[in-house]
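Only one protein chain is missing; all other protein chains are in place.
After this line comes chain A, so read on.
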Amino acid sequence: MSELVAVPVLLPLGAAGLSMAFGRFADVQRWLGLLVLGVIVVDAAVLLYFADVHGPLVLHLGGWAAPVGIALVADRLAALLLLISVIVMFAVLLYSIGQRITDYGRGTASTTFHPIYLVLCSGVSLAYLTGDLFNLFVAFEIMLASSYVLITRRTTANRVRAGMTYTIVSLSSSVLFLTMIGLVYAATGTVNLADLALEMGELPPAPVRALALLMVIVFGVKSAMVPLHFWLPDSYPNAPAPITAIFAALLTKVGIYAMIRTQILVFEREPSWPLMLTLAMATMIVGALGALAQNDLNRMLSFLLVSHIGFMLFGLGVYDIAGLTGVILYIVHHITVQATLFLVSGLITRYTGTVALSRMGGLAKISPLVAVLFAVPALSLAGVPPFSGFVAKLALLRAGVGVGTVWAQVATAVVVLTSLLTLYAVARVWSRAFWGQVREPEGDPDPSDELVVGTGDTSRGMVHATGVLVLSTVLVAVLAGPLAEVSQRAATDLITGEAYRAAVLGGGSGG
């Protein structure tokens, strides 16, 4: 049974090699990618079921029991987020095939998109599943290395510069990550997360606090927490829509996941964490203000992404079961919604030929379907009921009010304010791009660069993939009942931590 935990990591890695070997057969690559992701979706669903019913599934790689070897752990949290992430990856792959960005480079070099995308999937899965701090670093490296390749796939000067900002900031944070691991190992003599929790208890408080904060910074850079968020709005908007979608949906969320996992599993803390609440408020406000200052649709969405990272930090800052339930729900909601919005942005540019809001108009008339596909996730992001964003936001607000400290109450007010600013930002997009006079699509300044700016040619695959994602955001709202229950159980697991520790250190039943 526990071998299933390795599938989301090893299968795409192996398939990536195969895909590389079939570089000249586009169809084989496509079907292979979709097949592999489909299998992982099923696998993740099974993992979630077993984790929820029977407790965490643990696989000790190489047969070496936990603190010595590396353990892969699928508990409720990991399995749930994995499932959502892979569903999104599947839809985005469908969209990419529809947009034909996968075929770029065919004829000049072997196609790299599919293999790299699969490696990215493997990295994301590993980041969720690993129970080992150093292995988490490896997971981030796999993810980031693939993302460097995906973001610099097309070489205009602008894009390379954006890619450089992204790459160098990420590499710097990796160096910091590595330094942190060194310090952790020096202080505790272990890098296994479950084991770390025990070892930390024996250290004096000052180094423990310093380590906790260092981890906040390391994962804060990854998840674009203010004031470490600068790189994101400068780099994401310059990649093709589906790639930005996958980065926005998954990479930052993996950072948040790592932050939650490490902080809560390893360190002990009372509910309501003022520092995190403060960072959350800063992230929400700076992001939302940034979004209001943009004319570029993708940049605006990137700032909104930053802003909503603050919502998740807020839930972490509340630091009790209700707060974490809210975070988990919010992550599930946000992964789907943010990916959808970037995909829709890709559709929009296909119709308008531009990403500048001031040069769009009348889209609701040109394509009512795109209008609907935009409206649902946009309203959801703004937390308008009955969409998924409302459900997740409600969980957060209840947690913020329930915990009862002044900091939490102030932060709760900021959550409400940010919701309003988000609604303003997306309503402005609606007002500028979807209303108004119908405009002719703009000519393409660089026809060889058909990725970012549209050609007026929208394939059905793109629309279908976006539709699938929009439906899944609606499903998140419809299934709010069971989802909230699983999230609450996952949050309880996180806070107590016993099930996780017992599963990883206790039996060694797997290997």
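One rule holds for everything that comes next: a residue touches a chain if its C-beta (ideal position, glycine included) is under 8 Å from a C-beta of that chain, and two chains touch if they have at least 3 such contacts; residues count from 1.
Keep this in mind: contacts and distances are computed from a predicted model.
The unshown chain of the complex is recorded in UniProt as "Multicomponent Na+:H+ antiporter subunit A", chosen from "Multicomponent Na+:H+ antiporter subunit A", "3-isopropylmalate dehydratase large subunit", "Alkylation response protein AidB-like acyl-CoA dehydrogenase" or "Glutamate synthase". Only one residue from A:4, A:18 or A:176 touches the chain missing from this view: A:176.
From the options A:221, A:239, A:313 or A:469, the residue with contact to the chain not on display is A:221.
Interface note for the absent chain: among A:56, A:290 or A:377, the touching residue is A:290. The chain omitted from view is touched by exactly one of A:40, A:149, A:264 or A:373, namely A:149. Residue positions on chain A in contact with the hidden chain: 13, 16, 20, 61-62, 64, 67-70, 105, 108-109, 112, 115-116, 119, 122, 126, 134-135, 138-139, 141-142, 145-146, 148-149, 152-155, 164-165, 168-169, 172-173, 176, 179, 182-190, 192, 195, 202-207, 209-211, 213-214, 216-217, 220-221, 227-228, 230-231, 233-234, 286, 289-294, 303, 325, 362, 364-365, 379, 384-386, 390-391, 394-395, 397-398, 401-402, 412-413, 416, 419-420, 423-424, 427-428, 431, 434-437, 448, 480-481, 483-485, 487-488, in rising order.
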